[in-house]
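Below is a slice of the complex: some chains, not all, each in place.
As written, the chains take the letters A and B, and residue 1 is the first residue of each chain.
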Amino acid sequence: MRIGVDYYPEHWDKDMWQSDARLMNQTGVKIVRLAEFAWCRLEPSDGLFDFGLLDEAVRLFADNGIDVILGTPTNCPPRWLCEKHPSILPVGDNGKTNPIGIRAHRCYNDTKLREYAGRIIARLAEHYRDFPNVTAWQLDNELEANICFCDTCNKKHREWLKRKYGTLEALNKAYGNVVWSGEYQSWEQIGPPYGGYNTTWLNPAYMIDFERRATEDMLEFIQFQADIIRSYIPNAIITTNACFCNHTSDFTAMFSELDVAAYDNYPTACLTSDYENITSTSAFLDMVRGAKRKNFWIMEELSGMPGCWAPMQRTPAPGMIKGYAKQAFAHGADTVIFFRWRTANIGAEMHWHGLIDHSGVPGRRFYEFAELCKEAEELKDIQGSELHSDIAILYSPDSGRAFRLQPQTDGFSYIEQIKAVHQAFVRYGLNVDIIDEHADISGYKIVCAPALYVTDNSTVKMLHEFAESGGTVVLTARSGVKDENNNCIMEQLPTVYRGLVGCHVTEYDPIGRDKAKVRFTDGKEYDCKQWCDILETDTAETVASYESEFYAGKPAITVNSCGSGKTFYIGTVGTRRMYEKAVKQILDISGLAYTEGLPENVEITTRTGNGITARFIFNNTTLKRSFELDGKAIQLDPFEVKIIRM
Amino acid sequence: MRIGVDYYPEHWDKDMWQSDARLMNQTGVKIVRLAEFAWCRLEPSDGLFDFGLLDEAVRLFADNGIDVILGTPTNCPPRWLCEKHPSILPVGDNGKTNPIGIRAHRCYNDTKLREYAGRIIARLAEHYRDFPNVTAWQLDNELEANICFCDTCNKKHREWLKRKYGTLEALNKAYGNVVWSGEYQSWEQIGPPYGGYNTTWLNPAYMIDFERRATEDMLEFIQFQADIIRSYIPNAIITTNACFCNHTSDFTAMFSELDVAAYDNYPTACLTSDYENITSTSAFLDMVRGAKRKNFWIMEELSGMPGCWAPMQRTPAPGMIKGYAKQAFAHGADTVIFFRWRTANIGAEMHWHGLIDHSGVPGRRFYEFAELCKEAEELKDIQGSELHSDIAILYSPDSGRAFRLQPQTDGFSYIEQIKAVHQAFVRYGLNVDIIDEHADISGYKIVCAPALYVTDNSTVKMLHEFAESGGTVVLTARSGVKDENNNCIMEQLPTVYRGLVGCHVTEYDPIGRDKAKVRFTDGKEYDCKQWCDILETDTAETVASYESEFYAGKPAITVNSCGSGKTFYIGTVGTRRMYEKAVKQILDISGLAYTEGLPENVEITTRTGNGITARFIFNNTTLKRSFELDGKAIQLDPFEVKIIRM
């Protein structure tokens, strides 16, 4: 496995580079990311390019046997450029131009940005294609974090709508614009959703299109950059660093034209002892792997306590540096790059800690990192091996958008629905894929699609066929609610999935922060929250019923036969224990082997390839864990990962 | 009693209208409200009127024996109109023009709005006067919800001030503008209170006038619309739908020139078991009845779980659909119109649930509604009968404004003061009127005026005379604080009411969220909160004293003789139990009959007329209730209303 670091030569005196590069080499660092915020140094004034410093850094790393990922510096245009062409600056949801100083001050769609970005990317590609240790490229930085509300974007949005709907009549119909007399009489009446793209007061059909188009523009910007690089370096390895898994973006699209998916991975250093609220980043890792359905990179890995705009968090406890990186290996990362080698001593990000503290003196975290580097070398045989899973969880970017726009009940979250189901399978030591709803699911035994809110008919068809041919499908509350325009479907829920699950929702109770109870047929009871679909079975059987509220006795979870497959419908949001209970039944009915009796928050995944099957056993807690696995006693320190080759 | 629904033909395919109308007819729906947001369809472009669709709908309802309330569509001007005359759009408290898309995008005072609104209203009135089933009109929608900060309004405000004060000297004096050197030297210096009409940093005298003038402009807009309709249909029944009782608006003024008061009634579906915090909408209903002191309509009644801009709330429990509607009957509603027949499948309001869910399949709530329709038919004999009360609670719009502008302590609320006193009388099974402070009180035995903060001399005189002639008056803390300009009166509290209540406030302790204790002369103790007036009696006797704080032993509640009447002063804000204790004493001293021993949250009111006296007994809880009333055993299911004719 390859370990790397993010490094900013422009932040440090040149005489430190030498010792840094040497120490990296000794420690076992194999790759560094450079230059993604360095535009002002690479092009200090209009058309004057100066790559001398970067050359020196790249060569120094080459001399130390370290590869380089070069960032395109488009996230932070230099001040001279913004001064010359203010249209480059994006506009916020209040209609005001964003100030410079906080990074990300660029509108993807601005002509001038494209012109200047294109020029410098071309220069960089042309120049660095001849540096053999420049082995990969990162485009911009955390591209999915921003949406622009400027006029240029709005004009582009109107064109996008014209292409999509053809006529205003069609658009007005699709949006239900008659509500509140909102029908457009001319295309020019269409403006950006000032007041916030999160606002719950705006038409959800209009809003989802606004977000879809913004995503497409981001993809176009990615393609624009990648094309330039490829025109100089045809087989360049190109990626970009995604973040915000918890914002549920469209990773599959984002990486579709790129060579590898990369993720900024910041698991929490603040752990709770409350089982219901213990967090794991494992679902996010499976989601990033799912983006391209292959192994991925971590482009920024937790190195120290985050902080700056938010208060500083706790320091990673002993074991976390190694444990979280190996957890990433366990889920298919082959390259893990730490953010960052040194903690910045300057700038607004100076309390986002790197491996080495402000002092420059390596400490506990660094030495743990150094151990990781050594141990990673011993995993060479596993490099490139992959996770195979019988279980897929479908993630729908459109549902993510729609839930963000209309948050249902207080506390309801799409990503939590995904994670709840994911965690339950993890409890049984199984690999799980989280993949786009349009991915091919033919190889799986179980496919879960929690809260598949916005409907795509192809997904509906796919799930039906999957069940018919013997697969197990798991759906949950808030599935089939919306059509492709983000309007409500006029059928009893789960609408298009009713035939599949053999039950329907007679009504629902959005219980929010209240609690209700469900009881399985064996008498076991569990709390549930947020949402209660009150079910009536058509052809399904009841797995669990409500034990409280006026619908006590009504089905809450059902199972149905569909062709030679089975389909489950989970009509509520339960505790972790409830999902574990249900998933055991799902596994049993699907005939999958699984591990029982794992201690809480011990995660097991399996990578296979190169003739090796390696089991990763991760103790994601602050406690020592002892247990038996396949007849062997396992002992794990906090955050320890044991890798067992079989 | 008449049951209706709000219906949006423009949202649905025409072929659904037929079945909807037929089902309404079968169910017992007698009236529908139409078209209040349909301007873009009624006038799709400037001067092109197209009432064809609406005609069809109105006729269809006629064919099904259903009357129509027609809405004037002025809440939502069409986009072509806003594009042509952007001055129509209101300005927010930040000085920026409100965007279209969230409804209510119209400034009442804009000339162009008046021109176009006037034209379409005239056309509608001219046209629909010939449709016999169009029996009533609703003006705009929830008119009191918005205040505009535009230049047109500001100019009008300056003219209003000139008329009111004549000279700048008088204005500066009335406002105390010398504070912080705020004196105006020219009328042009007067601007709108950008930064929020809620700001506590601005001069309260200036602010209350701003709100008063805005209310007057709303009244003018109401009059403007009503005049047009009446010019075509002299005896039209005209109303508008008020909302926001909890924002304490000026309902009496709002409906003064209209034929009937109408209210949008959304009792909560989320009930607490904490007695102190159980809510009832009964005070709001009494307040709406008080607006015109006659029976009223519910224009929008809770039909399902609200949601959209706020998270979705819980579904109405079984019994609530019927119970809350009958509670409205119990308080004087003769027409209850549910919002809405169908849940919208489009637009930002799609999670504000109607009687029929998105599915179009009638469910539990619909069937309960259908039962209600049947049961309402059996109440024909009660239709038109009225509530007569010996008890009035005065509501002061100016005090409402003033408390909103200067919120006293954390958690203090004017409407809660009103409701606390109201609830206490409700506990004894009595009818209560909530009426404007300027209403005629001669018929009552008890008049309560909680927190009569802003002083109107005519009210002072009226209360004195009322007590003199044998009535019982109840005042509470924060009475007589302000003069008519919203400045503090320079006398010991309760200033102008001191003679009336025979005691005065030596000092006060704004205890806010802290708790203190009061003790009645019989030794019973109760918690109090928010505010403690430390009293000294002049001629009054002590009813209860403080039992805590440095003023332990000082009077907290007093009773005084005034002429042949009695006056109570409640110097603190207590628990429900405290008010119940005090009110019992008030009732006893006033010689009113009342019912004791009612279970908590069982509400009894009495309607009389047509030779019938009908008692409405409402169980506003989730529990079954059994008790004896006048020697008869009563059993009530949750939210059940029993109507006993006597």
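Throughout what follows, a contact is a pair of C-beta atoms (placed from the backbone, for glycine too) under 8 Å apart; a residue touches a chain by one contact, two chains touch by 3 or more.
Values in this document were obtained by computation on a predicted structure and should not be read as measured data.
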Subunit count for the whole complex, all chains sharing one sequence, 2 displayed: 3
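The rule we apply is simple: only the chains that are shown with their structure count from here on.
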Contacting residues of chain A [partner chain B, same complex]: 175-186, 188-189, 191, 193-195, 200-206, 406-412, 481, 487-493, 495, 506-512, 514, 550
Sites on chain B touched by chain A in the complex: 10-11, 37-41, 44-45, 73, 75-80, 83, 99-103, 270, 305, 307-315, 317-318, 343-351, 357-361, 363-365
